[in-house]
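Structure first, commentary second.
A single protein chain has been omitted from the complex, and every remaining protein chain is retained in its original position.
Right after this comes chain A.
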Amino acid sequence: MAHAHDDHAHGGHGHDDHAHGPDKGIMRWIKTTNHKDLGTLYLFFAFIMFFIGGLMSLVIRAELFHPGLQFVDPEFFNQMTTLHALVMIFGGLMPAFTGLANWMVPMMIGCSDLALPRVNNWGFWLLPFAFTMLLSTMFMPGGGPAGGWTLYPPLSLQTANAFPFLIFSIHLMGISSITGAINVVVTILNMRTPGMTLLKMPLFAWTWLITGYLLIAVMPVLAGAVTMLLTDKYFGTSFFSAAGGGDPVLFQHVFWFFGHPEVYILILPAFGIVSTIIPTFARKQLFGYDSMVYATAGIAFLSFIVWAHHMFTVGMPLAGELFFMFATMLIAVPTGVKVFNWVATMWRGSMTFETPMLFAVGFVFLFTIGGFSGVMLAMTPVDFQYHDTYFVVAHFHYVLVPGAVFSVIAAIYYWIPKWTGRMYNEFWGKTHFWLSTIFINLTFFPQHFAGLAGMQRRVPDYALQFTDFNVISSIGAFGFFVSQFIFIFNVLASCYGWFGRQRNAPDRVWEGARGLEWTVPSPAPYHTFEDPPELPAHEVTGVHDH
C-alpha cells in the first residue's frame, strides 16, 4: 500500500490545478490528512497489533499445552490474557475496521475525503501512543494489568504502578475511536454523492454508520467507568467499594453496558464486508437489502438492553434474569435474517470461489457456529454451568476470529488490487484460507468440550483430563499464527511489487462487483471524487426487493 499511489498522484483525475501528491518521506505519514493514507496507516497499525496480540496468545497456548506450570508464572499468564484481549480488540480489530472505513467509505459514497480530515489524523496518531503506554506496563514494577480485560474491581484495583497507565491508555483509545466514529457518521450523512439516498447506500456504509453511533454512545460510558476506577483507587471515592457504600457489581453493569454494544461494534462492519463480497462472487444482487439494513439497526438497538447476560451469576432478581435471557435470544432473529439473506444471495448464483469469497463463505459458516453457542449461553439456567469456562472462550473466539478477523482478511483480499493496482497471488490466498480455517477450528472447537467438561478460563493450569483438548488447541493456535505469514507476504508483495507483480489490475477488479469504488482507476488515485460523481443505476448496490 505504501508506495501504491505515489506516481498516480497527478494522474487519473481532471483537477491538476488543485490535485497535489503526497509529501515525501516520513512526514507524509505524520502530517497526512488523506483518507487513503490514514486508512493505510490504520491497517498497518492493526497488522502490528494483531502480531503482538498473537504472540501473547501463543504464550497462553504454550503454557496450556500441558497441565502444570512450565513456561511462565501465573501472574505473567494473567497479564497475557488481559493484554491479549485489550490489544486484539482495541488495537487490532477496531483500527482495522476504522482503516477499512477510511479507505472505502468515501470511495463508496462518492466524496473526496472524510468530513474532518485533521481530526482523522489526530485520531490515528493517538493510537501508537496509547498502545506504547499500555504495552510499557509489562516492564513496570509489579507488571502489567492482570485482572482480565473486563477490569472488574476490586481485583483490578490491586494492579500496581501499571494502573494509571492502563486507564489513560484506554482513554486515548476511546478518544481515537470516538473521533473515527464521528468522522464516519458525519461523512456518511452529509457527503453522499447526489442521488445516493440512504437506502441506496452500499451495506458497508450502512453497517459502519450504525457502528459509528454505537461507538459514540458507549465508548464514553467506558471512559466514565474506568475514570471511576481511577478515582476509587487514588482519590478515595467509593463508586465500586462496598466499604464506602458503593457496589462492585455496579462496575459490571456499567462495563457491560459498554461491552455488549462493543461486541456489535466488532461484528457489524464485518456484516457489511460480507454483504459486499458475497453478491460480487455470486453474481447476484444482495438478497433482502432492506431487511439487512433493518436487521442491522435492530441488532444495534437490542445490543443496549442485553448487557446483564454477561453476569447472570451475580445474583440478579429472577425477573431480571428472564428479561435479559429473552432479550438476548431475540438478537438471534435479526442475525438469522442476515445469515439467511447471505445464503439466499448465494442460492442459484453463478458462484466462483476466489480468496475473498472463500473467506466470506467461511465467515458465514463459522460465525454461525459462534452464534449458536451464543444462544446456548443466553439461557440463564445453563449459563450457570458455562459461566467463566472455556465454552465462553470458544464462543467469543468463534465470532471474533473466523467471524470479525476473517471479514477483515476477506476485505483486504477483495480491495487490495484496488488499493495497490496489483493482484494478490490466488494460489497462496487459497492456501492461506484453508490453513487458517483448519487451524482456527483445531484451536477453538475443542475448547467447547473442555469448557462443558468444566475447564475454567483465565487459569494457567488445568486438571489432567483436559490435556488432549488443550494439546489440539495449542497445535491449532501455532498453526494459525504461522499461516498468517502467507497473508502478510501476499499483501506486502502487492503493496511493494515483490515477486515481479505488475500493476495491471483493471478498474473493475471483479466482474461481478458494483459500486462507485470500481469506477476509479486501480490503484485508486491519491484524490478521488473531488467533484461528486454521477451515480449510474448499475453501480447502486442497495437494490430493493419488489
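Annotations
Operating definition for what follows: a contact is a pair of C-beta atoms (placed from the backbone, for glycine too) under 8 Å apart; a residue touches a chain by one contact, two chains touch by 3 or more; residues count from 1.
Rule of thumb we're sticking to: contacts and distances are computed from a predicted model.
Chosen from "PQQ-dependent catabolism-associated beta-propeller protein", "Threonine synthase", "Cytochrome c oxidase assembly protein CtaG" or "Collagen-binding protein", the protein name that UniProt gives for the omitted chain reads "Cytochrome c oxidase assembly protein CtaG".
Taking the complete complex into account, A:V249 is the one of A:V249, A:M376 or A:V459 that touches the chain left out.
The residue from A:M80, A:A225 or A:V408 that touches the chain not shown here is A:A225. Of the candidate positions A:A115, A:I170 or A:A300, contact with the hidden chain is made by A:A115.
Residue-wise, the contact with the chain that is not shown comes from A:V185, picked out of A:L151, A:V185, A:V361 or A:V392. Seen across the whole complex, the unshown chain contacts chain A at 115-116, 178, 182-183, 185-186, 189-191, 216-225, 227-228, 236, 239, 241-247, 249-250, 253-254, 257, 314-317, 320.
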